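One protein chain omitted, others in place.
Right, chain A next:
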Amino acid sequence: MSTTTERVKATLGKRYAREKRFRFYGLASIALSILFLVILLADIIGKGYPAFTSTYIKLDVQLDAQTLGVTADSTPEQLRTANYNAVIQNSLNTLIPGVTERKEKKALKDLVSGDAKYELQRMVADDPTLIGTNQSVWVLADDDIDTYYKGNIDRTLPESDRRIKDFQLVWLDKLEADGRIESQFNSIFFTRGDSREPEEAGILSALIGSFYTLLVTLALSFPIGVAAALYLEEFAPKNNFWVDLIEVNINNLAAVPSIVFGLLGLAVFIQLFGVPRSAPLVGGLVLTLMTLPTIIIAARAALRAVPPSIREGALGIGASKTQTVFQNVLPLAMPGILTGTIIGMAQALGETAPLLMIGMIAFIMDVPSSVTSPSTVLPVQIYLWSDSPERAFVERTSAAIMVLLTFLVSMNLLAVILRKRFERRW
């Protein structure tokens, strides 16, 4: 055997080992990336799923006219301002008698959420004949109680380290033994706006804010993006200075940090043109500028994928250039354009930083009624809640993230389905 072969053979084992190692590094990187994804999702879901239930306490309330200070004939305004607190207080006092110390009295009052009073108010407003009767109602418990029942307060800890004290635990055990504590689906989370009290906080106003913002974004970025892509792909002269400048700009804008778009929105839309601050309108304008490059790039790729024979066929039977493009090329490219648009909208839905710059970071309780009323969006709501120290808000932040991710995943799925369904091999 020649020496070369021997020398090759001598190193062969090492080389194969190196090959194996390299392969392993590659596989490990993928595994690690996917592991990160799994940890992230598991962490969010693990923290968030308890937020979909809330703890309720059953109270027996005496809606007697004297305590409330109203009668069945009172005006709605009087019914609204009646003394529901006293009714709740009485009911709690009968449930847990003999509380005298001031601190304990306050704790007793705080057993139920501030929403309990409004719950009674709604009941009476719906049916004033309830006045004078005894009712048993399930009212929302305070967030500390809720946190305790979700197992996030350890009763074996020393009393000073817990948010729920020993005497409260005695009450809770008593209530539980009476069957007065129940976990119900947290519908408040989906039907209310933001609140300082975690048990009353919901994502509805942020969802509607996101909806309006995306509506503005879609209404502007889709037509503008498609028109720009049509021009650049079908009509623009080649080797023209302006056209090249536009292309360079689009490619660059796609990589400009999103926060810079926020600065643009603040300086140009708000300061210069006086668009109302914090409104979905200005948010939508900023997000339009951000998503335009995505839509234009996707739309151009879709237009490029339409084979020249389609254009030639249309031109051959006498259609004008514009007719060819609008009546033959564009409809065939539409599925691809829509896919790109949906992906762009998904990006816009998850965007946070530029919206902080233009003031969509306000505390919004009411559901926004139009594109010019102050509002916030889902990712910003997540950011705002993530700052709150209460355990119950951590839960709700994670739950809001789950809702956001659900929307994003369904949008992306829709894009994939659209692509699969209309994909065409020419």
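Keep this in mind: a residue touches a chain if its C-beta (ideal position, glycine included) is under 8 Å from a C-beta of that chain, and two chains touch if they have at least 3 such contacts; residues count from 1.
We adopt the following convention: contacts and distances are computed from a predicted model.
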Hidden subunit of the complex - UniProt protein name among "histidine kinase", "VWA containing CoxE family protein", "Cytochrome d ubiquinol oxidase subunit I" or "Phosphate transport system permease protein": "Phosphate transport system permease protein"
Sole residue of A:33, A:66 or A:136 that reaches the chain not shown, by the stated touch rule: A:33
Contacting the left-out chain in the complete assembly, out of A:111, A:201, A:357 or A:392: A:357
Absent-chain contact - pick from A:78, A:184 or A:320: A:320
Of A:253, A:301 or A:334, the one touching the omitted chain in the full complex: A:253
Positions on chain A contacted by the hidden chain, ascending: 8, 15-16, 18-19, 22-23, 25-30, 32-34, 36-37, 40, 43-44, 47, 223-225, 227-228, 230-232, 235-236, 245-246, 249-253, 255-264, 266-268, 271-274, 289, 292-293, 296, 320-322, 346, 349-353, 356-357, 361, 379-380, 382-383, 386, 394, 397-398, 401, 404-405, 408-409, 412
